[in-house]
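Shown here: the complex without one of its protein chains, the others still in place.
Presenting chain A:
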Amino acid sequence: MTSSFSRRSFLGLTGAAGLTAALAACGGGTKIGSGSSAPASAAPTFSGGEYTGPKVTLDYWNGFTGGDGPHMRAMVEAFNKEFSGRIEVRNVTRRWEDLYPAMPTAISAGKGPDVAVIHNDWIGTFAARQTLIPLDDVVGALELTEADFIPAVWNAGVFDGKRYSVPLDVHSLGDYWNRKHLEKIGLTEAPADKDSYEKALAGLRDAGIATPFWMPNKWPAHLMFMSLLWQHGGELYSEDGAKALWGSDQGAQALGWMVEQIDKGYSPAKVAIDTQYAAFKNDKVSFTWDGIWQINDLKTNAKSLEWGLSPVPNIGGTPAVWSASHNFVLTSQAGKDPNKVQAAKFFIDSMSRQSTEWAKAGMIPARNSARQDPAVADLPQVGMAKDVGIFHFLPALPGVGDVQSKALELAVAKAVLKEASPAEALKEGVATADKLLADNKRKYGR
């Protein structure tokens, strides 16, 4: 190699070229959302009537993978039949935990949903990320008013003064119980307060059910903790979203009660993920707290099991239970095409009107008026919503999902696994949560 152009300098040059190209690629980085609201406003304001645009295809994402899936598919098929030749909705169902991370990225690549169903606590995050576009006109055309909804559900859809969601349903944690087990101690209904619940647990153990109430350390442990926290009069986050308040004495009492069930021997220690539910299905557990959407799963997959569903017992003094709602949203991907925006609004409008049909999937209609419809009033889960005042929701703070998974869920797991006392675990968790909340405030610029 006598050439003045040495191998080393060549490699250096290619490296530099590569890096320059990389930097150039960054220059045009992923800037989605920044201009998305402009084309959306080009779409005519929605006011019902007939869809008059050219034929469009809408991608519709949801996470109804459980017993609720077939109902949603049937509703989409009915819509497609009604609008055949004009609007075609393609239904994409994937698990919630896969849907949320995929959605913003897929939308920025133009391969995501035009319309989607998301939970109330994600609306703030996605609105702040400019993944969604406002729906005020649809709400107007549907003649939805705040008075017809649980305030927390209604307000979760508002971000920066604009409405981003049309609530579809409400669902909460419930207390599933084994009918045969309870009969052994002479009960025909799940006990509803602390003393009788604890008495029932002691009775069940004496009646030969060694461990009647298994305490999970992962999902839905944090939902149980939040329910108990609210029951004791505690709060999750401060109004402005700057401080985590779940490390209070009320929090320690709530978490303490969960750990107590292990100490008293009603639950085995260190129960693995989902095991409490599997054991309930197999007749080994008398009580398990889980989402009301499991109704259809129990109906189809645990046919021999005799079970009942009651509201979560009042342990802390004030009845309260964790709840969430499913909401229709319109994405910035649809926002690029006014016809899609218009078609999606027809779709949301049409689906929202069928909330009684949707209730049969194990959900509670979000509208107060729909719950009085005789077609749904007798469903077991609708009975749980007699007093919607007990429904508590996670606030729709942008980025709250990260705070929950990195801090609250971890603190609950640590206490239930007996790695730290409830108070210690919560103290550590709140310190983490406060840092994350401060980060989020800066990041989402509120």
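Operating definition for what follows: a contact is a pair of C-beta atoms (placed from the backbone, for glycine too) under 8 Å apart; a residue touches a chain by one contact, two chains touch by 3 or more; residues count from 1.
By definition in this document, contacts and distances are computed from a predicted model.
Colleague: Hey, which one's the missing chain according to UniProt: "Sporulation protein YqfC", "Multiple sugar transport system permease protein", "ATP synthase epsilon chain" or "Nucleoside ABC transporter membrane protein"?
Modeller: UniProt lists the chain left out of the view as "Multiple sugar transport system permease protein".
Colleague: Given that one chain is not shown, which residue among A:122, A:164 or A:214 touches it?
Modeller: For the chain that is not drawn, the touching residue is A:214.
Colleague: Looking at the full complex, which residue from A:92, A:192, A:245 or A:417 touches the chain that isn't shown here?
Modeller: Here the residue in touch with the unshown chain is A:417.
Colleague: Given that one chain is not shown, which residue among A:57, A:84, A:105 or A:145 touches it?
Modeller: A:105
Colleague: Of the residues A:80, A:155, A:275 or A:339, which one touches the chain left out of the display?
Modeller: Of all options in A:80, A:155, A:275 or A:339, contact with the hidden chain holds for A:275.
Colleague: Touching residues of chain A against the unshown chain: what are they?
Modeller: Here the touching residues of chain A are 1, 3, 5, 10, 14-15, 17-19, 21-23, 25-26, 29-34, 100-101, 104-105, 107-108, 129-131, 214, 217-218, 268-273, 275, 278-279, 282, 284, 402, 406, 410, 413-414, 417, 419, 432, 435-436, 439, 443-444.
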